[in-house]
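A single protein chain has been removed from this complex, and every other one stays in its place.
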Amino acid sequence: MGEITARCADHRTPLLYEQWYVAALSTEVSQALSEVWVLQHSLVVYRKRDGVAVALQNRCPHRSYPLSHGVRDGDSVICGYHGLTFDADGRCVRIPSQESVATRLRTRSYPIVEQRPFIWIWMGAGPPTCAPPAAPWLNNPDYADVCGVFDVPCSYIRLHENVLDLTHLPFLHRASFKTPELSKTVPQMSTDGIQVRVRLETQMQATSGPSAAGEPAHSVQVVSELCFASPAVHFATTTVADLDTPPEGRATRRTGFVHAFTPVDPTSTRYFWCVSRDSELDDLAASDRARQDFTAIFSEDVAGLSRVEAMWARERREDFREISVAADRPGLRMRQNIENLARAEAESREAAAPVRAAGETP
Amino acid sequence: MGEITARCADHRTPLLYEQWYVAALSTEVSQALSEVWVLQHSLVVYRKRDGVAVALQNRCPHRSYPLSHGVRDGDSVICGYHGLTFDADGRCVRIPSQESVATRLRTRSYPIVEQRPFIWIWMGAGPPTCAPPAAPWLNNPDYADVCGVFDVPCSYIRLHENVLDLTHLPFLHRASFKTPELSKTVPQMSTDGIQVRVRLETQMQATSGPSAAGEPAHSVQVVSELCFASPAVHFATTTVADLDTPPEGRATRRTGFVHAFTPVDPTSTRYFWCVSRDSELDDLAASDRARQDFTAIFSEDVAGLSRVEAMWARERREDFREISVAADRPGLRMRQNIENLARAEAESREAAAPVRAAGETP
Partner (left out) sequence: MGEITARCADHRTPLLYEQWYVAALSTEVSQALSEVWVLQHSLVVYRKRDGVAVALQNRCPHRSYPLSHGVRDGDSVICGYHGLTFDADGRCVRIPSQESVATRLRTRSYPIVEQRPFIWIWMGAGPPTCAPPAAPWLNNPDYADVCGVFDVPCSYIRLHENVLDLTHLPFLHRASFKTPELSKTVPQMSTDGIQVRVRLETQMQATSGPSAAGEPAHSVQVVSELCFASPAVHFATTTVADLDTPPEGRATRRTGFVHAFTPVDPTSTRYFWCVSRDSELDDLAASDRARQDFTAIFSEDVAGLSRVEAMWARERREDFREISVAADRPGLRMRQNIENLARAEAESREAAAPVRAAGETP
């Protein structure tokens, strides 16, 4: 591992704001006001009467009351403390105790893009500089998906590291998987900008692995393609080919994974996941089974990474230094990329004139 | 709001010691030893055999055991760890393991003044420089009162700000009050030393407001007089006149409020309240009703301000600055006065020679 000498992101690395993050699942947001936390900011999210999702700074700029504890008035929100009213763009349109409202009085409004099953939010200082990350199997009629969300007491960086290195499957998931082959497969890594990609090709018996649950044992080839797409999201696909059928008519099945990691703070993360399959599209029982299976599997990641974070939190040893192994190469590259993004953000923030998110007590 | 430019007290402002605070309700203190916290000091409070209330530094000067876990011996307290015994003035009168007791060995005794329903304590470095704040309707046979206490996870400054600005009534108390008029009334502010006074005159229907509960609707004039009397206490009165009766024989009813805020630490407060009425003096059912009504109403303040404090605690944004509106003028003035008192205390503390509250390990 001597070739990797650049500094890797860790718990001291600042959170990254110039990114699209998943703020919520589409199904989590209704016309009711609800609070979500993204990057240490409290947001109030709701749908306007036309169904469009809105995210505002939840903290009333007047006396810091959470707008999520206020009430709706059409598409506006009335603060539950003194009744200051903000429209869906964040403008203060009414102060009940006075006639006029200063133009500068507003709560911040955040750019939102909804691409089912996710509601993406842009937390950057300026307008979005790109579109949210997309995967071809999302919103695609050839796929059926199931999704879920976990609140995880660990850093988003550890979650990225976990999904970039499948050698943990036979151990952390020893209760669910029986795939010792995976820890023996040599992954091929490639990079593209900040993206880090890994490709693995394995032959195994189809009973070993969740995508083949319930089938009779037969030889399959599994191709896994993993991608650290941004600090907010990891995409992956698994393509399973049945080696017991002749190549010409060989059936393949593809599964697409989205692992979206939204930092709540440096050591806690909302983990949104979505698994899409290109078979049994209208089979509700298959969806129920997949939801249960993947919830169980990803819960093992959540439990394991929580233990790691707890060890860092409790055993405060300044002399501890991680040792890395060959399989960590993609993860270390990802951590270098996050570290570099953090430095670039810090530099551009210094270069910019200071901006106030809310006004001052006069 | 351009005229207000002085620095306002906030969570960084030190607590004020040179004041009388309510340590407890009279009914909370008996001959049993109990612990109360005032300004980050632990106190043991109890009544002597003659009924006079006593407050001592709860922390045994020997090995920091809480005297409140000891036992009474006449009017003295025996420490529950090694038996050091302190009289009601704080002097150590016995060390069981030795013959003599050094004169300097004592636990601090605090000046106490009981004015039912409150037990006031002086936490200042020297003797009291004034009498505890008083209100004419307390201990007055023309009034009947009810009182209570809340433990509130928020700064006492936010509690003062809340009671100085009634424009929150139609919103924070939307479940209890139906008084939109109050947020439209222009308050008149005056000041007197550190005191900040506000006067509001409103006409409304008598069913809107707790002081008129159960009566048939009729027009009333409500005069509210609010007073930030000291960092420890806010006094208020509400005078309701029935406008449907001729001026000469017009019935008026007056309610006196005491809101005493005792900081436990910078972000938690014991909130003692007392509401006195000049009617239905011997009506126990009226007292029960008032106790229930005001407990419900003040609970809304407690819940709302806890949300505000939690937002400050969790969303650690250095870029956040409060915006104030016209109705905040009295509150901002109060905050300036607290800030000025804090500076004056810091200066006089620096000027004084250092004083030890307890001796040193030799």
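The chains carry the letters A and B, assigned in the order they are written, with residues numbered from 1 in each.
Keep in mind that, in the parts below, a contact is a pair of C-beta atoms (placed from the backbone, for glycine too) under 8 Å apart; a residue touches a chain by one contact, two chains touch by 3 or more.
In this text the structure is predicted, and so the values were computed from the model without any measurement.
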Across B:C8, B:A24, B:V45 or B:C79, the one contacting the chain not displayed is B:C79
So that we can see where the missing chain sits, which residues of subunit A does it touch?
1-2, 4-5, 8, 161, 165, 167-168, 170-172, 174, 180, 183-184, 304, 307-308, 311-312, 314-317, 319-327, 332
Extract the touching residues of subunit B with respect to the undisplayed chain.
40-42, 58-59, 61-66, 69-71, 78-84, 95-98, 102, 105, 355-362
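Criterion: only the chains that are shown with their structure count from here on.
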Separation of mean Cα positions, subunit B and subunit A [Å, integer]:
47
